[in-house]
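All protein chains of the complex are present and in place, except for one that has been dropped.
Coming up: chain A.
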Amino acid sequence: MGERGVNMIQAIGKKLLTTVLTLLAASFLVFATAEFSPGNVARKTLGPFASQQSVDILYERLQLNDPLPIRYARWLGVLLGLKADPLQDPVLKLDFKDPRGDQYFGNFGYSTLYKAPVNDVIWGRLANTGLLAGLAFAIIVPLSLSLGILAGMREGGPLDRSISIFGIVTTSIPEFASGVFLVAVFVVWLGWLPGTSPLAGSTGWPVWTQLVLPVTVLVLYDSGYLIRMVRGSMAEVMAKPYIRTAILKGLPFREVVTRHAMRNAMIAPFTVILLQINFLISGVVVTELVFAYPGFGRMILDASLFGDIALIEAATLIALVVAITTQFLGDLGYALLNPQIRLS
C-alpha cells in the first residue's frame, strides 16, 4: 500500500512535469504562429491611421528585429512577471495603462482590439462561456450516460433503435442550423424565448431565459455523439462472458447492469466525456455567434480576425491549460476506474 502511494505521487509528479513542458512547447508554437501572421506587431498595435514613422519607432523600441527565441523569452518574462511590459513604457505614449502595474505574474499584455489589458477582457468572457459550457455539461453528461446505457443494455431492441436514431439526427445537424430552427420555433412563432443572449438583464427577458436556447443547441449537438459512445461501450460489456455468467447464475438483470456492467462500460467513454470540456470552452464559437453571446469563443474569433496578438496568445494558452488539465484529470480518473491500469 505504502509503495503504491509513493509510486502514485512520483507518477503524478512526472505527469505535472510533462504538463509544464507541454505548456512551454505549445506556448512557443502559439507565440511563433501569432508573430508570423501577416502585418507587423507594431502596426497592429498602433492601428491603421498611425504614421509609418511611429510604427518604425515602436518596431525599434520593441526590438522586433531580434530572433524569435529571444522575443519569446522576453514575452515569457513579461508573462511571468520577471520583466516590465515594454508596451506600457510611457516613452511610447501608447496610453496602455494597466492598473496592476507593468510587472506582475500573469501579465498577458494589452489587447489592441479591446484597448484594455488582456486580464480585464478575458476572464469575464471565460466566465460567460464557463456558465454556458457548465450548464450544457451538467445536462449532457447525465443525459447521454442514461440514454447510452439504456440503449446499450439491450442492443438492437426498439429502445436502442430510437435512441440511436435520435443521437445520429441531432449530431448531424450543425449548430447554426439547429440554432436558426429553434429561433424560428420558440422565438418567432411561439414567442416564448428571447432570440439573442447578450446577457443584459434589461432587455425585457431575464438572463436565465437567454441561456435556454444556446444551452439546448449545445446539448443537442454534443449529446448525440456521447450517447453513441456510451451505448457502444455498454453493448460491448454486455456481451462479455462474465455478464452472461451473472445472468445465467440468476442475478436480476437490473443488478447485473448496475453492479457489474456499468463501471466497466464507463472506462472508455470517461476520457471522451472529459474531452467535451475542451470542446465546450473553445468550440462554442458558432453557438455564440448565432445568439450574440458575449463569450470566450466569439472573443477568440474577433481577436483572430482583428489580429490582436496578445489576446490570441493569452486565449490559446488558457484553452491549452484547460485541455491539459482535463487530460490530466482524465488519466487520473481512468486509473481509478480501471484497477488494471497503473499510472506508472
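As a convention for this text, contacts are C-beta pairs under 8 Å (C-beta built on N, C-alpha and C of every residue); 3 or more make two chains touch, one makes a residue touch a chain; residues count from 1.
The rule is simple: contacts and distances are computed from a predicted model.
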Checklist entry - The chain that is not shown, which UniProt protein name from "ABC transporter substrate-binding protein", "Transketolase", "MBL fold metallo-hydrolase" or "Cellulose synthase operon protein YhjQ" does it carry? => result "ABC transporter substrate-binding protein"
Checklist entry - Which residue from A:W75, A:Y114, A:F137 or A:Y221 sits in contact with the chain not drawn here? => result A:Y114
Item to check | Residue among A:V30, A:V183, A:A268 or A:I281 that touches the chain left out of view | outcome: A:V183
Checklist entry - Looking at the whole complex, which of A:P99, A:P158 or A:G204 touches the chain that is not displayed? => result A:G204
Checklist outcome for this item: Logged for chain A, residues touching the omitted partner chain are 38-39, 43-44, 47-51, 53, 95, 113-116, 121, 180, 183, 187-188, 191, 193-196, 198-200, 202-205, 288-292, 294, 298-299, 302, 305-307
